[in-house]
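My questions all concern the structure below.
Only one protein chain is missing; all other protein chains are in place.
Showing subunit A:
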Amino acid sequence: MPAVSKGDGMRGLAVFISDIRNCKSKEAEIKRINKELANIRSKFKGDKALDGYSKKKYVCKLLFIFLLGHDIDFGHMEAVNLLSSNKYTEKQIGYLFISVLVNSNSELIRLINNGIKNDLASRNPTFMCLALHCIANVGSREMAEAFAGEIPRILVAGDTMDSVKQSAALCLLRLHKASPDVVLMGEWTSRVVHLLNDQHMGVVTAAISLITCLSQKNPDEFKSCVPLAVSRLSRIVSSASTDLQDYTYYFVPAPWLSCKLLRLLQCYPPPEDGAVKGRLVECLETILNKAQEPPKSKKVQHSNAKNAILFEAISLIIHYDSEPNLLVRACNQLGQFLQHRETNLRYLALESMCTLASSEFSHEAVKTHIETVINALKTERDVSVRQRAADLLYAMCDRSNAKQIVAEMLSYLETADYSIREEMVLKVAILAEKYAVDYSWYVDTILNLIRIAGDYVSEEVWYRVIQIVINRDDVQGYAAKTVFEALQAPACHENMVKVGGYILGEFGNLIAGDPRSSPLVQFNLLHSKFHLCSVPSRALLLSAYIKFINLFPETKPTIQEVLRSDSQIRNSDVELQQRAVEYLKLSSIASTDVLATVLEEMPPFPERESSILAKLKKKKGPGAVSVSDLEEAKGEGGALNGSGDRGADAAATSNSATLSPSADLLGLRSAAPVAPGTGSLLVDVFPEAGPASAPAVSEDGFLRHLDLPPESSDSLLVEAPGESDFEDPALPLPESDDLLYKFVCKNNGVLFENQLLQIGTKSEYRQNLGRMYLFFGNKTSVQFSNFTTSITCPGDLQTQLNMQTKPVEPLVDGGAQVQQVLNIECLSDFSDAPLLNIMFSRYGGAQQNLTLKLPVTINKFFQPTEMSSQDFFQRWKQLSLPQQEAQKIFKANHSMDTDVIKTKLLGLGPALLEDVDPNPENFVCAGVIQTKGQQIGCLLRLEPNAQAQMFRLTLRSSKDTVSVHLCHLLAEQF
């Protein structure tokens, strides 16, 4: 705006503005403006011609009204008329109005262009500058078309004033950016490049902006600018601070020009001409040297200007990436900045280091600053700087420091800003995967990640864990164990539940041997999280349950109960309902074989690009580490997921039809879930009678996933527990007692498992008779020969128990399974367990011999008896002899959950009597043990004390030995 000077002041305008400012309300302002507009309209309409001054005044008022936010739809013509005025102020207002108000498609544009042309043709530098500014401000395509030919001529003409040249260069730059196809340099190119040699620094500065922009588009045409730029740069750098007079800024010679020159050079590869290159390296060294010099001024402008040049120089060094010496020096310089007081400097240093870290020459140098960077991550107050620090850590990570960096990032994640958490999570996940040497560390890291920042863990991350766990057999057991432990935390993130559900569903059997993570415990643990989860997670959990039924037949009733409950089978969510109904039917209709086929372990995932990496790429904001270098490193990362060789697992093919491996893991987000249980699958399996559809795997029931890589089995064999008991076949395994207790309250499950052999059992009892199925599974890929089993009843047991069996086939193929049926008759009450002795030899291995206790206990022959409270206490009193009662007070080993206890008591055999004991916390059971000779009535009372975590168990039966034995057996169960 022109200053309202005395001679040229526009009093009317000043009055109007002050009127508006004094308006008390918006309404008053609008009224005043309406009045003024009407006035101006009548003035413009008036018959007598307005003089230049009034025109200028009214156009100014219109401009002011427009800037206040009101629409102006007249007065353009008057403004255009002002262009032809000879007075500077009038011309200036005219141009101002046009650059603010005229839109490019206005019909007045022809008139305006005419005015501009006249001004450009005039020899008056002020008018030329005004016209050029207007062209640049409007910057429309029409402007470009009209003047693209004119302006370069002005720019390179010898007789043009310096100030006009500057304006012309910048105006051309603007037009080039607006419509690059119209502005063609062609014949002007070399003359424009030679502007770099211009005497006037201002012209050089303006020209270099133009040249940089143009050379980014077609670098070849402007190649000749490199030597010129280098020589110009060296002249500036080597000049004393006073040489450039007007262009010295706080003792720094021409900082803007230097920065622009360095930036221009970044458009080109290092110069080939040795002399030029030498000169450039010299310049860069000088700049680096200058950074070490003590500052010439304490003023912040001085250091800012100096640092600006330095950072541009470092960018150039990084861009060239060919001078190890300079790279290391740059890195050291940045290292100094890392601890600088100035936040901006720290930010810039971290940012530049990020790019430095990707260069092979300086990667090591960058790594030396790891402590400082970690420190920055922890202590920095500014979030954007912390973000850069995290980026840098990510960039400098390699095999040697991965563990440290991942640990640091994880610990930082707990306090990290919400905005960057998701990115951090992705980075941790990628680093953990990329540099994982041992997979238990990987699993730990990711689970930790989910625990700390579950909300920010995207689907891709947990998909990836599962892909890796499934593809790597060596971590599966560890993963199951870790997940199980993690799930025990009272509050788990939903993602953790998902991972847990998936892994336990697949590999829960690997930890089922431990009584603390027995199938039922696993199931209950998962189910306790069920209600807190969203629908997709619930669907996943349901799939996990059905897999449990396959893995652990003993959990079948419990799980069926859950599936049958109204909250599942009548769930309002159609997906959940469908799954519940289908799984329930599947589990009740299908035979074990079919079940095993349908619910087979997931086949390994095909190797492909990590989905996390893709996600990170999508998320990338400006300034983050480039991903391309990561992808190069991906080669090594890829090796880790691919190597999971599944051996002769032909089963994979049978499943691949339904469990499409290319779908995202579970395909949870797709409309039709790929997890077993969808309609198509059922159609597939049932009519064809399981075995036909999957011949290779039809036999092995729940003893799947037993294959072992052949090359490793030899070494494992040496440690096989069976071997220690080699010489004494009659001595049972030390842990077989524990195994025995495991089966007191259940009839089915895995009796024994080592690297070679898995023994499953399934039994049913009626009155004093029982039948037990034993399944012997060969976990190796080689054949077992001389496979024999024998049952012995030690001591008194021979008279108490009658056992009959047929011999099994002596040859067991690799991966195959044999079955043996035992018929049991209980003659009288007993307290010992029969022994099972297995002998076999493997090709190339020693003779194997092991002995187990068979899970046949007296309580298996319980017949439940229902009775009323009155009856119960009457009988309880009848059995009041001291030897008839056995009592034990013991500490609880397992959860004191009522439901768990109930299930166990039901599994034990007697009837669980509700509403008998006056204390509802207590459990009361009654039953009759059936033997061939006699029937033994038995009453049980279990009193839990939740506070003390203690139980009191009282048993009364008509036979004293039974009381004692049952009491002993039961005490181990709770």
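Heads up, the rule we're going with is that a residue touches a chain if its C-beta (ideal position, glycine included) is under 8 Å from a C-beta of that chain, and two chains touch if they have at least 3 such contacts; residues count from 1.
Assume contacts and distances are computed from a predicted model.
Enquirer: Looking at what's absent rather than what's present, what does UniProt name the missing chain, "Nuclear pore complex protein Nup85", "Exosome complex component CSL4", "Transcription initiation factor TFIID subunit 5" or "Adaptor related protein complex 2 subunit mu 1"?
Expert: Hidden chain, UniProt protein name: "Adaptor related protein complex 2 subunit mu 1".
Enquirer: Write down which of A:Ser25, A:Gln245, A:Ser880 or A:Asn919 is the residue touching the left-out chain.
Expert: Among A:Ser25, A:Gln245, A:Ser880 or A:Asn919, only A:Ser25 touches the chain that is not shown.
Enquirer: So which of A:Ser42, A:Thr379, A:Ser880 or A:Asn919 would be touching the chain we can't see?
Expert: Checking the options A:Ser42, A:Thr379, A:Ser880 or A:Asn919, the one contacting the hidden chain is A:Ser42.
Enquirer: Could you tell which one of A:Gly69, A:Pro294, A:Pro882 or A:Pro920 touches the chain left off the display?
Expert: From the options A:Gly69, A:Pro294, A:Pro882 or A:Pro920, the contact with the absent chain belongs to A:Gly69.
Enquirer: Name every residue on subunit A in touch with the hidden partner chain.
Expert: Looking at subunit A, the ones touching the missing chain are residues 24-26, 31-32, 34-35, 37-39, 41-42, 44-45, 69, 73-74, 76, 106-108.
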